[in-house]
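Every protein chain but one is kept in place in this view of the complex.
Let's turn to subunit A:
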């Protein structure tokens, strides 16, 4: 069953077309990695899934709910989709505990006890229980991103979106975040990840999507994408040769 279904989506910023006729599917429990050069529209595409970016043409369904339909209750839909951002976006004026519980209480209506319990459970899972009373500014980038993942998971999402979760991190912190994501993938979470971490893609992705200038150029199984480089498009070959060189 497809959890996220993107059908012929196009988007313009004024005259400039950022997405052209994008179509793909993410099944329940599937991990899909989206890669491509900067400006290819991959971040924009992933943000259309939870309507942070509106689109002008096409349709997107998440668990059967139409994202583009004006009648859709967007806050309700978004509360069911977890999202992790490039710049973490923890709320700096709130403690780690409050970051984890605020949406559970205000959006899902959970009691403080329940929200606390859930939040601490996920904070423990990302290995940061000791930091519960600190503020985001007191944590390293890698720790902040792990808290951001815990914050999203505490909402019990049906799918997780990752928008370049490791690109703002110092190299030595990339792995602590990827480890959490790998674990999540192994547990069967439905994931759509914009990332350049090809090691991560090789390890846990089911499919790889390659985008260029707003088009989905490649959309194939991981084995095919990495195992059969000759069959790839020129643009994808070029891109892969550049990022896999070292």
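Criterion: contacts are C-beta pairs under 8 Å (C-beta built on N, C-alpha and C of every residue); 3 or more make two chains touch, one makes a residue touch a chain; residues count from 1.
Here, contacts and distances are computed from a predicted model.
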{"item": "UniProt protein name of the chain not shown, from \"Alpha-amylase\", \"Peptidoglycan glycosyltransferase MrdB\", \"ABC transporter permease subunit\" or \"V-type ATPase subunit C\"", "value": "\"ABC transporter permease subunit\""}
{"item": "Touching the absent chain when the full complex is considered, from A:78, A:118, A:146 or A:207", "value": "A:78"}
{"item": "Listed residues A:62, A:103 or A:209, member touching the removed chain", "value": "A:103"}
{"item": "Among A:4, A:62, A:139 or A:155, residue touching the chain not depicted", "value": "A:155"}
{"item": "Touching the absent chain when the full complex is considered, from A:52, A:65, A:120 or A:182", "value": "A:52"}
{"item": "Hidden partner interface residues of subunit A, rising order", "value": "47, 50, 52, 74-76, 78-83, 85, 87, 89-93, 102-103, 106-108, 151-152, 155"}
